[in-house]
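Please see the structure below; I have some questions.
Only one protein chain is missing from this complex, and each of the others stays in its spot.
Think of it as A and B in the order they're written, each chain with its own count starting at 1.
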Amino acid sequence: MAKVLLKNLTKRFGKVVAVDGVSVEAKDREFLVLLGPSGCGKTTILRCIAGLEIPDEGEVYIGDRLVNDLPPKDRDVAMVFQSYALYPHMTVYDNISFPLRMREIPASEIEERVKKVAELLQIAHLLDRKPKQLSGGEAQRVALGRAIVREPKVFLMDEPLSNLDAKLRIHMRAELKRLQRDLGITTIYVTHDQVEAMTMADKVAVLKDGKLQQVAPPDKLYSSPSNLFVAGFIGSPPMNFIDCSLVLKDEEVFLDAGAFVLKLEGTVAEILREKGATKLVIGIRPEDVSFVNKAHGKILGEVYMKEPLGAETIIDVKVGEYLVKVRERVGFKTKIGDKVWMGFPLDKLHVFDKKTGKAII
Amino acid sequence: MKKRMLTLILTVLLTASAVLIVVIFLFPIYWVVLSSIRPYGSLFTTKFELIPSEVTWEAYTWLIFESKFFLWLRNSLIVSILTVVFTLVLVIPSAYSFSRFKFFGKEKFLYGYLVFTQFAGGMGIAGLIALYAILAYLNLLNSLFVLALIYAAGNVPFNTWLLKTYFDTIPRDFDEAALVDGASYFNLIVDVLLPIAKPGIATVAIFSFMGAWGEFILAQTILSPENYTLPVGLYSFVGQFETKWNYFSAMAILFAVPVVVMYLLAQRYLQMGLAMGGVKK
Partner (left out) sequence: MVEKERTRGAWESRIAFLLIIPSLIIFLFFNLYPIIYSVFLAFTNAEFTNIAGRYSFIGMENFAKLLFHPDTRFYYVLGRTALFVVTSVPLKVLFGLGLAVIFNSRLIKGGKILRSLLILPWTIPAMLSILVWRGLFNLDFGAINQMLQSWGFPRVNWLQDTTNAFIVYNIVEVWLAYPFMMTVILAALQSVPPELYDSARVDGAGTWQRLRYITLPLIFRPLWFATILTSSASFQAFLVPFVLNGGGPARTNEMVMVYGYKEAFQLGNYGYAAAFMVIISLIVTAFMLAGMKAGKMAGEEES
């Protein structure tokens, strides 16, 4: 069992900087998710930890040991690939036992350990099959088995669920999380799926263009995103963003979005006044917006489109040039084209500096 | 209803003509089989017999007890097996290297091989003349070992391409999974890559074998009678005893059977290997 620590990790491919000075730590037994769109460098980080890439700068620690110069086989990590990479010419048994055989562990012990893992993953009946004869979910379990059997210090997982169909993915998500908790092995998990990240992680590291954006537990990431990118990437439907400018008039603070003006009060107003940035972006999550009567309304808009999802309905409301998404319970009666007033609690409002993208509130 | 009748008639007609075509095109093969089991005297009739009136195993007993067939067979086997071994030993490492490593000039080498496979044919006899001069100078004529080495050399460009493209289709995930699982480079190649590449390797092996088994011009040029391979031996036999056609036929059949059987057995492998190798022609 061990922590994984990256210090100022940088990796270039030619002129492209794939990973740019990333520092992050996965504590012992922690489930760390590297989250980001494709090409953000998350897989490269994982491969640096595995020893499949050599970083140009920075340090990789596993436990307390600097492993930059160690070849993959000496790092005591196990990796689950997106394609599973099950050796097609070996049976399931041989696949799972492969890492043990490579370490010249006695045959009797190998058998025992493979059996144990197979039972744990409920694949004991598949041991004689070849990978070709497995379903997607079964192949996934075998790939997990091959990683688990070694009882490594660290699990590295590269989008392991992305080849499964939606239903199985949701099932495996929970099972994988459960398994990780029971085994208590530090896990670094790469995905582009924010739902996967939110549901499985103890801690999420969001990446973009090789740079670390924010590291936080899922709920913190959701409630206080540190910049526009994180705010927009986490949550579905995503946060509504509206450009506006700061207007100071006498003692009062306003946000002017063109189509509407918000009057701010209390600490929110104070912080903005102190910061002094005039070009701002306000963000509000769809579930924080509600339809209210004119007296309590802050923003007037026109219903543009309704997307019923069963338990709830997403309503697109046209406000000026923006479409504001609102999450409403079933029973909302308004028709397309109706004028509606919307309101939200001020403490749910996010404000970002438009120039730097950083969160102000 | 009318349309169905038409389809039926077309099916019958097309199938019948397809069968007829196959029969006509394969007639030479049938005729050789026929000739090998007819008595020598009955070859010289003026009447064509589709089914022989008289059958004898005489040609085959002659082949076993009196001919030089087994000498030639031995030589052919030596050359063909040596060729396969040399080709694999040369081609597997270089194909692996071309597929998995980055190095200076890699594209140029590969391109050079490709150009060579496309155009070297035109230099066939010219190269043969020079090769003969070189071998004569080095006193290396009439050696089965050298012959196999030359065959293997000729196999290098095309088969390196073939196997390289085959290796390319094996995802690097396998290499990396094996390395993370604790395999050394040696284990990686022997336990993981080679077994996965079996169809590609089998294709190379069978092509090399068939090529060496049937090659005539070079063998004819550098070998002396005691080292004749089957093609050269058969050619010399026909030159000397053309009318002993039943003897020739028996030898021809035994000569062709191994490669035809090999092809039929390995058809699946060959097609898979070729399809995966998909050399751009």
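Going forward, a residue touches a chain if its C-beta (ideal position, glycine included) is under 8 Å from a C-beta of that chain, and two chains touch if they have at least 3 such contacts.
Keep in mind that what you see is a predicted model, and the values were worked out from it rather than measured.
Participant: With respect to the chain omitted from the figure, which of B:65, B:103 or B:186 is a touching residue?
Facilitator: B:103
Participant: Touching the left-out chain: which of A:57, A:151 or A:252?
Facilitator: Per the contact definition at the top, the residue touching the missing chain is A:57.
Participant: Across the whole complex, list the residues on chain B that are touched by the chain not included here.
Facilitator: 7, 10-11, 14-15, 17-19, 21-22, 25-29, 31-32, 35, 43-49, 86, 89-91, 93-94, 96-98, 101-104, 106, 109, 116, 118-134, 136-137, 139, 149-150, 152-154, 156-157, 160, 210, 213-217, 221, 231, 234-235, 238, 242-243, 245, 248-249, 252, 255-256, 259-260, 263, 267, 281
Just so we're on the same page, only the chains that are shown with their structure count from here on.
Participant: Whole-Å distance, chain A centre to chain B centre, using C-alpha means?
Facilitator: Taking the mean C-alpha position of each chain, the two centres sit 56 Å apart.
Participant: Residue numbers of chain A touching chain B in their complex, please.
Facilitator: Of all residues in chain A, those touching chain B are 47, 50-52, 71-73, 75, 77-79, 81-83, 85, 87-90, 98-99, 102-103, 146, 150, 156.
Participant: Given the complex with chain A, which residues does chain B contribute to the contact?
Facilitator: Spelled out, the residues of chain B in touch with chain A are 171, 173-174, 176-184, 187, 191-192, 195-196, 198.
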